[in-house]
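Of the protein chains in this complex, one is absent; all others appear in place.
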């Protein structure tokens, strides 16, 4: 109480401006003894687009709410350059936030919704008018300014929510799964829109999603969370090609995760045995020879050869048309299901042989799930 | 460990954090006026009454209760009250089900109908009693119709006895039960019945196998609330009933003890017993309800 009170008093009416770095230092949050987020260390640089990625319940929304100030931290601290932020209430941090279900004020028309934050900051009326007009133009909602949120479509509500957050020119924009309530086509449109706004307005954005494709396409850097713990932080390319463990791989589209036994080390590589065939892969995280491991392969990295060539023999079971290529589900003779892609459409029941390049086969140590 | 080290101000911030994690913080202070209010004006008087019931002028701590159970005039009020309130509540709920089932869809005049049904609830028992005395009395319109149509040769006695009170309980209780059942029924996703129809269930089977099980918990709740209304019957039992005989319900006994005989311990004992009997019935019904499915009545994702 005393510590918080004095630090609050010593920063009178702080209006945190734009920062160079925002540092999360061991940020943790538990609920009734259960850790929802443990020891998150992250430094966000000005202008970055960071995505927090993970399955539901992984702690990504907890992290966002802690950053926003909507949840007090259990441990750790948040620093904006040299200012300690985590002792400030949300309204004093100067961040903008877009909520999953938009959280528009249902009793206020669009214009008033957007103007709300400016009014709270006692911005002169003429300037409010100018900035709201600009924000409305930015999200193409000029002709809906007088409507109530209930009269708008989902995509339009989303635009209002974004306009309401960016009109304040916040030092950081937080987005909590903003696209999850939209249909597929609109989601793609809004994704481009968000990236465009981020670049043209020079925003710094932290974006929470469970959709890896969304995260990969939007973010400069991704933070993958699982069970409240950071699994990996990196650029989209790093995560895509070098997932740190098989959980991250699972999330990054390595649909074939085969529990197998590791063979011997071969230089930089390691062998694994699948259906009696010895395949060479790339070890990740030091899997011990002879131990239980997980072999991770993306569907597009599995090559189909004709029956009888070297590789793992399998039978085609399901074929799905997906535009330029087809998705194939095949089963090895030993009963292991494999997901792969093909340009030429095989027929159900065809015998095929499956191969993979050593650098495309990642071998992770298995862990207790 | 780190939490304690970081908390330079001592253990207090850590404690506050721990409490906040469990959902305890200053916002809960908003509850205090309401909680204090209920404690002072409901719990305290109630306990005071319980205490009073154990301090009769004679007969030791249990004297008032002993008096209640040995005096048939007092003891029988339990039975009288239950004989009135249980059938009335049951009739109100059971009659509501088929009627509400038929009216659960949209139709013209539904709003008018439900509005008309609210009228007797707002009128309350005192006015209903006055109306029943006029309408059902020996020279009232009801008996006049029976006589002139030849359905009866002498006026049927329907007031100042059991039936007068029963009718007043139905008039105020039925609309109440009906509107509750209707709201529960409208909460059941109609696509569930359509799904059952596509699976070959007939009208009756759809009702019996799909709607009724989903409605049953709501019916239990409705029954409880209707029963509470009927159980506390007081003015109509005096006005249209036979307050010293067949409709001498517990509330009359309690009132008599307090304001006619000025025997407050006895009055408190009757009030306590009244609460106990009512809670027993409610507990039995809710106990049965706990055995039922009480989850979502929507068809899929909300």
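The first chain written gets the first letter, and so on, giving A and B; residue counts start at 1 in each chain.
Just so we're on the same page, contacts are C-beta pairs under 8 Å (C-beta built on N, C-alpha and C of every residue); 3 or more make two chains touch, one makes a residue touch a chain.
Just so we're on the same page, contacts and distances are computed from a predicted model.
K.L.:
Which name from "Sarcosine oxidase subunit gamma", "Spermidine/putrescine ABC transporter permease", "ATP synthase subunit a" or "Fe-S cluster assembly ATPase SufC" does UniProt give the chain that's left off?
P.N.:
"Spermidine/putrescine ABC transporter permease"
K.L.:
Looking at the whole complex, which of B:62, B:86, B:127 or B:216 touches the chain that is not displayed?
P.N.:
B:127
K.L.:
In the full complex, which of A:45, A:84 or A:121 touches the chain missing from this view?
P.N.:
Touching the chain that is not displayed is residue A:121.
K.L.:
Contact with the hidden chain only, please: which chain B residues?
P.N.:
22-24, 27-28, 30-31, 33-35, 37-38, 41-46, 48-49, 52, 95, 98-99, 102, 111, 113-132, 134-135, 139-142, 144, 171, 174-176, 179-180, 182-184, 217-218, 221, 224-225, 228, 231-232, 234-235, 238-239, 250-251, 254-255, 258, 264, 267-268, 271-272, 274-275, 278, 282, 290, 294-295
K.L.:
Name, in rising order, the residues on chain A that touch the hidden chain in the full complex.
P.N.:
Interface residues of chain A facing the absent chain: 68-70, 89-92, 94-97, 99-101, 103-107, 116-117, 120-121, 164-165, 168, 174.
As a working rule, only the chains that are shown with their structure count from here on.
K.L.:
Between chain A and chain B, what is the gap in Å from one C-alpha centre to the other?
P.N.:
53
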